[in-house]
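Provided herewith is a single structure, encoded as structure tokens, for subsequent inquiry.
Complex shown without one protein chain; remaining protein chains in place.
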Amino acid sequence: MTALVSPEVLSQVKGWARYVEAKLGFRNHWYPIRFAHEVLEQTPVPIKLLGEKILLNRIDGKVYAIKDRCLHRGVAFSDKLECLTKDTISCWYHGWTYRWDTGKLVDILTNPQSIQIGRHNVRSYPVQEVKGIVFVYVGDREPTDLSEDVPPGFLDADRTVFGLHREVASNWRIAAENGFDAGHVYIHKDSILLKGNDIALPLGFAPGSSAQLTRSEIEPGRPKGVFDLIGEHSVPVFEGTIEGEVKIRGNMGSKRVAENISMWLPCVLRVEPFPNPGLTQYEWYVPIDEDNHLYFQTIGKLCPTEAETDEFKQEFDEKWVSMALHGFNDDDVMARLSTQRFYQDDRGWINEILYEPDKSIIEWRRLASEHNRGIQSREHL
Amino acid sequence: MTALVSPEVLSQVKGWARYVEAKLGFRNHWYPIRFAHEVLEQTPVPIKLLGEKILLNRIDGKVYAIKDRCLHRGVAFSDKLECLTKDTISCWYHGWTYRWDTGKLVDILTNPQSIQIGRHNVRSYPVQEVKGIVFVYVGDREPTDLSEDVPPGFLDADRTVFGLHREVASNWRIAAENGFDAGHVYIHKDSILLKGNDIALPLGFAPGSSAQLTRSEIEPGRPKGVFDLIGEHSVPVFEGTIEGEVKIRGNMGSKRVAENISMWLPCVLRVEPFPNPGLTQYEWYVPIDEDNHLYFQTIGKLCPTEAETDEFKQEFDEKWVSMALHGFNDDDVMARLSTQRFYQDDRGWINEILYEPDKSIIEWRRLASEHNRGIQSREHL
Partner (left out) sequence: MTALVSPEVLSQVKGWARYVEAKLGFRNHWYPIRFAHEVLEQTPVPIKLLGEKILLNRIDGKVYAIKDRCLHRGVAFSDKLECLTKDTISCWYHGWTYRWDTGKLVDILTNPQSIQIGRHNVRSYPVQEVKGIVFVYVGDREPTDLSEDVPPGFLDADRTVFGLHREVASNWRIAAENGFDAGHVYIHKDSILLKGNDIALPLGFAPGSSAQLTRSEIEPGRPKGVFDLIGEHSVPVFEGTIEGEVKIRGNMGSKRVAENISMWLPCVLRVEPFPNPGLTQYEWYVPIDEDNHLYFQTIGKLCPTEAETDEFKQEFDEKWVSMALHGFNDDDVMARLSTQRFYQDDRGWINEILYEPDKSIIEWRRLASEHNRGIQSREHL
């Protein structure tokens, strides 16, 4: 079994080797995978998470998840779905039949007295639904509380969340570092969000060299993450100067956004306010496999009343999807696709040259290396 | 040169390691590759067998086979066919000219005095035509009699055989085990063959635990194979029960078929009667390369007279092609494509969990490991 990342590479990135090793993501964490409305009653949905093929299904309102692979000859249940009872799925090949809730092999239709019945379980995955999102836990340990794997405040009672998701052909870390990278504002300088929403956005930041540019939170029982403080300790750069002459300018606007940016384990960014004062963007870079992630974008707002929720929903649909989640973030998607080529064979981790605004990324790599709950490997697939 | 299958995997499947090693098939055996009518006089046909590119041609009625690769710079003759005499093929690149019958390099058109002339032979392969099928022998040893590499009775004088073939994207062993697997009847439960031909087919079998479920034939000078006796020693299962309730039923019909099922080296299944009383299905899973096999499907019938042969031909064309070879067996093709994903990196051989009806497959793996005449490796290509 070939290692996901060569020992030669790992030996050269001592400060965050476990992060570099986590090409398939971190085990024993919760990941958002679909919106609740996408998983309908008795309608199995195949997904891939940390390289594992998984099948979701909703039964009597509750969502279950099992590994999408029969124990017998390894075929995917989803290649030809056969659910003969509400509580079970039968493999289309030899009729091995499993319960959705436990994964237990309860019957074999082609050999009803088989000694294998009752002796095996297909892997089942803990599932939680909150804020209209289906979260799946991939790991071996007893699941932690979901609140430890989302940014602080995300679960607040009055917070309403809407979003969308899409598959992007880059490793999840390339995406996480794109999102958490203060210097990358530069790629958004022509975004329709800036003009259309009257937002101020500098080209970059001129950090004082001695400033503390990050702050980590690693309290037990709480989310683990890193705040990027560059905005507080820098002069925002609105004039781009080349060899002494100003050649490009940042976007002036009346609204200030993105003043508080933080990155949390396992793979979620919080930006507030964004894309507008009063809103918070939460976005996950969920590992699908080595070369693909699910870009799970959401915007949250405190909506104490139903009327406010309805209003926000309308605003989300009519404005933020096109202007922010696509208009702004499509630039990020392009950047990840481009960056992926440099890191795909893992040599980018050695050959990159970082600069001051990357201190937040370095701190994120260190925190993730130290506080993750396990590394996904090929043996787990 | 990387091994086809890693030593790590081979060490974990001790009972049938040589079978697992045989990703490219077994050497020193006969394989069907085309029907006789597909190889026309002086019309070379490129094929691939056990990973080797081969060129067939018919000269004065007899079929010859040579390696489709010039000895000089390795190009395929078939990239641009040049046959300047009936008995030879010349490489289009430098005019190296070989005889079809011996493979001998008899002339070099670009250098008629070359010392290489007469000193080399391109590999030629023994060929036999029987029952309207062209068989090719791949190996180094003196060919065995063809009768040792086909199921008993196949060559009987009065047996007429018709068929078709197609390339399927799975390893040949995945196909062999799909065909020989008693439990897989389950996938055929909705086949048009059952209704259209009034066939009884259970969902599966409930074998007594102590029954002898297989019988091997390994006599010297005779075909080597395994009979699956599960039909004799089991109660056929016509009711599929999940957690105590019947949820699905097998197909009742007036005809009984598939009562005698056996698998023979190198890769051929015999099912009789099938798809109808009085008929026998013979099908080969011929290795093309690691990830593809030629599914060579035939149906045989004893036809002592020409009139009976003509009648069978009409029945074959009008009924069995659509109802059996496609209507029934297309389900098998789908199953192989699905199973291939689990076994493609060879870990399926370790991670599978078998059950009672797989005893025939286990016995086949053992017999094939012990009685094959050689393992094809990359060095042979």
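Read from first to last, the chains carry the letters A and B; within each, the first residue is number 1.
Quick note on the criterion: a residue touches a chain if its C-beta (ideal position, glycine included) is under 8 Å from a C-beta of that chain, and two chains touch if they have at least 3 such contacts.
These figures come from a predicted structure and were not determined experimentally.
Summary of contacts with the chain left out: across A:Gly240, A:Gly253 or A:Pro273, the touching residue is A:Gly240.
Checked against the full complex, the candidates A:Lys48, A:Arg123 or A:His184 give a single residue touching the omitted chain, namely A:His184.
In the full complex, chain B touches the hidden chain at residues 1, 69, 71-76, 79-80, 84-85, 87-88, 90, 92-95, 97, 106-116, 120.
Taking the whole complex into account, chain A touches the unshown chain at residues 6, 8, 181, 183-187, 203-207, 209, 237, 240-243, 245, 247-248, 334-335, 338-339, 341-343, 347-348, 351-357.
Quick note on the criterion: only the chains that are shown with their structure count from here on.
One inter-chain figure worth recording: chain A and chain B are separated by 47 Å, centre to centre, where each centre is the mean of the chain's CA atoms.
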